[in-house]
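All protein chains but one are shown at their positions in the complex.
What follows is chain A.
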Amino acid sequence: MEFSLSGTALKTFARSITCLARIGNELVLQSSSSQLCLHTLNSSRSAYQSITFKPDFFDVFSVSGSQVQCSVLLKAICSVLRTPVASIDHLAVQLADSDASKVQWALDCSNGMKKTYWITCNIEPDIQHLSLDRRKLPSSFVVRPRDLNRLLANFQSTLQEITIISTQQSALPLDAADQIGGKAVEFRSYIDPTKAKVKLQLLFSENDSSLHTQLWIDPAEEFVQYTHTRDPVDVTFGVRELKAFLSFCEGCEVDIHLYFDKAGEPILMAPKFGIDDGSFSNFDATLVLATMLVSQLRGGNSSEPPAATTAQQGTKGNTSEHPSDHTRIWSELSGSAVRYGNAAQDQPVPGERNQNTNEHTTIQRIGAMNISMDKNAGGVPVHGKDFHPAETDDTRRPEGSSKYADHSLSVLVKAHKLTLSCYNCSIETNGHAPSQHHPSNWIDAEEDDDDEGDDSELCVQSTPPYS
């Protein structure tokens, strides 16, 4: 395999390497006569990125035989590209064949220096290929990188995971006083409750969970395109990888197309080129991220978790449809209940307070109650108290799976007071028309009074004006 490139293509190539280096540690180069594919899978197998280049992307491109491939450390390639791209005239890469022990990277610098690197290929590389058909992911949106940057700027820069809640855009005229009105998408910070608890114990934590943010977005204003014509779904995934891909798209001056299904299903990101996807460009990129198995909307009621490892998935998981997909809790929390649930406003939930003051109440229970509420017009929870979290304990972990499989309910039981109070608020405030300023959407000091005092540190204190 031999290829060489310069100019803008070299800049794109360098940008690709930077992005890949932010995702995984090992880079696989696979070249055939029709393309060069670079891909990487992160160590926890929750993120996979692949970037492919067509032959005309390069100044020179030739492959001996049908396919040549090798695997190298991304750190080594980053060392090669330490030389500023602006001072490189051209880069040439040579690999004799798939069995070669080293791959040669030669830089001709504009100042006259010639630098030649020989990078050792990994023996017995773990070459995983993932192909996820984006057409199987029913929802998607397209956003400009600078707009997404601006939205993410509202979140703590150290935020590790984010939840995107997606609902159907309403076609009806909206009364802004009554509801959020057209803000069909919500971005919400996700703080791993186990890490939050650890912070209290250790005082020093990289996961500073002191800022929680919820952002309601009108897709018509913020997104270039938005497609979601079904029930509300949410996906929770890593911010680091999202930002890496965002930087990549920003540098390439293309919009980001994000495809998703629901919690537990992987999401896929790709650049959106011109009018026809891909036809105007000689390179393409795909980032597939695993999402958290537990939905933020219904507390893990989704059934058998599909394998969290994206490397094994080519199809959607085997989650079955549940009536819980219509849960009202979500509606109230994000405030677009008017479209979906009328019962929430009519039915007070007796005994709710008692349950919430019970330290062992799990989200699962609340979810179960709402399932019951759907089914029983009377609104009295039938299964609630008897529901055992163990029944949906998702502790089964496929080998090598990501941490997403760890979000079993037993974890949620221990340190979830924060989330509990969310649900607490939403259930109590039946009868109020949900709106962006709905109290249920704010976790404030009044609600804290209902909670156990010793757990109050986990509750987000309200900002001063509200206390």
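The rule is simple: a contact is a pair of C-beta atoms (placed from the backbone, for glycine too) under 8 Å apart; a residue touches a chain by one contact, two chains touch by 3 or more; residues count from 1.
As a convention for this text, contacts and distances are computed from a predicted model.
Colleague: Have a look at "Cell cycle checkpoint protein", "Protein SCARECROW-like", "DNA repair protein RAD51 homolog 3" or "FAD-dependent oxidoreductase domain-containing protein 2" and point out the UniProt protein name belonging to the hidden chain.
Modeller: "Cell cycle checkpoint protein"
Colleague: Given that one chain is not shown, which residue among A:Gln67, A:Thr116, A:Thr158 or A:Gln225 touches it?
Modeller: A:Thr116
Colleague: Per the definition of touch given earlier, which of A:Ser62, A:Ser79 or A:Thr158 contacts the omitted chain?
Modeller: Counting the whole complex, the residue in contact with the absent chain is A:Ser79.
Colleague: Applying the definition given at the start, please give the residues of chain A touching the unseen chain.
Modeller: On the chain A side, contact with the omitted chain comes from 76, 79, 82-83, 102, 111-120.
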